[in-house]
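The other protein chains are all here in position, but one chain of the complex has been omitted.
Per-chain residue numbering starts at 1, and chain names A and B are given in the order in which the chains are listed.
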Amino acid sequence: MGIFNNRNGSENGYRKPARYSAFDLFRRGLSRADWPRAWRKHDLRPSYDVVVVGGGVHGLATAYYLAANHGITDVAVLEKGYIGSGGSGRNTAIIRSNYLTPEGVRFYDRSVKLYETLSADLNFNAMFAQRGHLTLAHNDGSLRTMRWRAEVNKLEGVNSEVIGPDEIKRLVPYIDTSEDVRYPILGALYHPPGGIIRHDAVVWGYARGADAYGAHIHQNTEVTGIDVVDGRVGGVKTNRGDIATRVVVNCTAGWATLISGMAGVRMPISTFPLQAAVTEPVRPFLDPVIVSGTLHVYVSQTDRGELVFGASVDPFTSYSMRGTLEFTEGLAGHVLELMPSLSRMRVLRQWAGLCDMTPDFSPIMGTTPVAGFLIDVGWGTYGFKAGPVSGETMAELIATGKTPELIAPFGLDRFERGDLMGEKGAAAVGH
Amino acid sequence: MILLPCPYCGLRNASEFRYVGELSERPDPNATGIEDWRAFLYMRDNPAGWTTETWFHRAGCRRHFVVERHTVTNEVRDSRLPAAQLRDREDERATGGNVADDRGGATY
Partner (left out) sequence: MSMRLKPQPGEVIDRGRRFRFTWNGEAYPAYEGDTIVSALAACGERVFSRSFKYHRPRGLLTASFLDPGCMVQVGDEPNVRGAHRRVEPGMVVSPQNVWPSLRFDIKSANGAFGRFLSAGFYYKTFIKPRRLWPAYRSVLRRFSAGGVVSPDSSHGYFDKRYAHPDVVVAGGGPAGMAAAIAAAEAGAQVLLVEEEYELGGHLRWGNEAELAALRELRGEVGSTAGIEVMTNSVVNGRYDGNWVAVLQRNLPHVVERLVKARAKTLVVAPGLIERPYVFEGNDAPGVVLSGAVRRLVNLYAVKPGERAVVLSANESGDAAAEDLERAGVEVARVVDARRGGDVVRANGGGKGVRSVECADGTKIDCDLLVTAVGWTAPTSLLNMAGDRPVYDGRAARFFPSRLTEDVLVTGGLAGDGTLEELLAHARATGRDAAGRATRTGRALRAGIPQHADGQPELAQSPPVEYPKLPVYDHPALFRGKTHGIVDYSEDVTSKDLVAAEKEGYDAIELAKRYTTVTMGSAQGKLETVNAVAIMAEATGSTIEETGTTVWRPPYAPITLGALAGRIFEPVRYSPMQPWHERHGAKPLVAGAWIRPDHYGDPASEVRNVRENVGLIDVTPLGKFDLRGPDVPRLLNHLYVNEWSNLDVGAVRYGVMCLEDGVIFDDGVTGRLGSDRYILTATSSGAASVWEWIDNWLQTAKPGWRIHITPVTTAYASINVAGPKSRDLLLRLAEGVDLSPDAFPYMRVRTGRIASVDGCFMWRIGFTGELSYEIHVPAAYGLHVWEALMERGADLGVKPFGVEAQRILRLEKGHFIVGQDTDGLTGPYGVGLGRMVKLDKDDFAGKPELAWQGERGDYLRLVGLQPHDGSLVPPEASQIIEDKNGVVGRITSSRMSPTLGRSICLGFVAPHLATPGTTLLVQLPDGERIPIRVTQHHAHFDPEGTRQRG
């Protein structure tokens, strides 16, 4: 798979993009030639085979795999702001597959696999750094959950193990593993394939790839309505004009309820802000990603040297992305409980994104009662890490009309059936 | 930090409260089909705008109350006692019960 070695793509609209490599960088540096646009601008066509709502990693990956894997290129991705302006550009860029349920592990493992080859497939370096991922356990119960996850992970072929405080200290010398603290560290789930990535680069890489195949990426294009006639989708209305289409995919986060509502589909979703913060850079000292569910915090250090922090979602629903002081206060307290020597590091910026939380901390993917209206929503706090596999499976669903096995457990009808997913225990603070 | 108007205590920092959830009427458990019950359990309006919800004054008077809040601005335009209590008070009034405090619908 990949833009350069896949020849299945439609002839119509395929444009081989300028190749990115050290050699080409050097060549253009010498000649001072400009690089071409990574994705083009287009007028809105009156109709598309498929309309993807939401220009984040999910929507762009869906468009990319529709073309790359299935030859479907008459696709529009509609983004009301700029691409990656929602959750894709606001998350803390953590990738992992150490989930609790076998279904979850299989699904996210496929995503990690896709992430591992993504830079090469897209010819765009997203700088995936598999530095390892540590989920700390501060009490018996969470240590038991870590062991549960490790055992399920191993059975699914995913590298996870429970390690003790000494090993934690070896991996992260800055962590306070002493016993006389309020929340002593009893152990951790260590997941070596986990890590961080340049989240924006994933968005841009997929956009460039989808564009190369001929998909149209429409920024500043807001969906204002969805036409449903006799229980099936007929088109979408946007601030730039109407589009006729028989397939609409809702790939939004934060606005999933509203977009689905336009098609008359009710969602089991509550939207909560999720905040994050970043410090000034310091010299690299922290390799793995650290998560503590008890302390509601996760920390990683970027290649630039900044610490990136996140926590659990805000305590009440809101569509506000203004951020709160309580968030940074609580966060700092918890970070310093883990790593007291960081007290003089400074928080440079805080921000918020919107998370569509579902009752069972699992996404909602697949068909809806409205024919042609598909959903890839309810991504809570774990949507970014699922971007590639979601795009791949949603593309397969659109192309084949059959729900891929990997996403079968995540259907909307599970709520009416009462077959909820069991991720709740592990995902409360699941980065 | 937003302020929430507790009908008993007045405006207090939101950190004193616990958000309970979007207000939804519990269907009659003996006369409800599976579809309606599961919709009650799981489906949410989740509007980007005015919403009616229940809050609990956890670090104060420990009272549940109903708030109308705008989910984009977080502005609050009304807070009142839960409907069941208001109904109850109506009943008491109708039967001549002793109504000590009828400030049910304090508006802010």
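Here is the rule we use: a residue touches a chain if its C-beta (ideal position, glycine included) is under 8 Å from a C-beta of that chain, and two chains touch if they have at least 3 such contacts.
The shown structure was predicted, so the numbers you read here are calculated from the model rather than taken from an experiment.
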Touching the absent chain when the full complex is considered, from A:S97, A:T135 or A:T324: A:T324
Residue of A:T117, A:N239 or A:T400 in touch with the missing chain, whole complex considered: A:T117
Contact set of subunit B toward the excluded chain (per top definition): 1-3, 5, 7-11, 18, 20, 26, 29-30, 32, 34, 37, 40-41, 54, 56, 58, 62-64, 73-74, 82-85, 88, 91, 101, 103, 106, 108
Touching residues on subunit A - with respect to the absent chain: 20-22, 24-26, 29-30, 32, 34-40, 81-85, 89, 102, 116-117, 119-120, 123-130, 138-139, 141, 144-145, 147-148, 150-152, 154-155, 161-162, 173-174, 182-184, 198, 200-201, 204-205, 219, 279-285, 302-305, 320, 322-325, 328-329, 331-333, 335-337, 340-351, 359-360, 418, 420, 422, 424-425
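What we mean here is this: only the chains that are shown with their structure count from here on.
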Subunit A-subunit B separation of Cα centroids, rounded to whole Å: 34
Subunit B to subunit A touching residues, read off their complex: 1, 14-15, 18-19, 21-22, 34-35, 38-39, 41-48, 51, 53, 71-74
Subunit B partner contacts - residues on subunit A that touch it in the complex: 255, 257-258, 266-271, 315-320, 324-326, 359, 415-416, 418
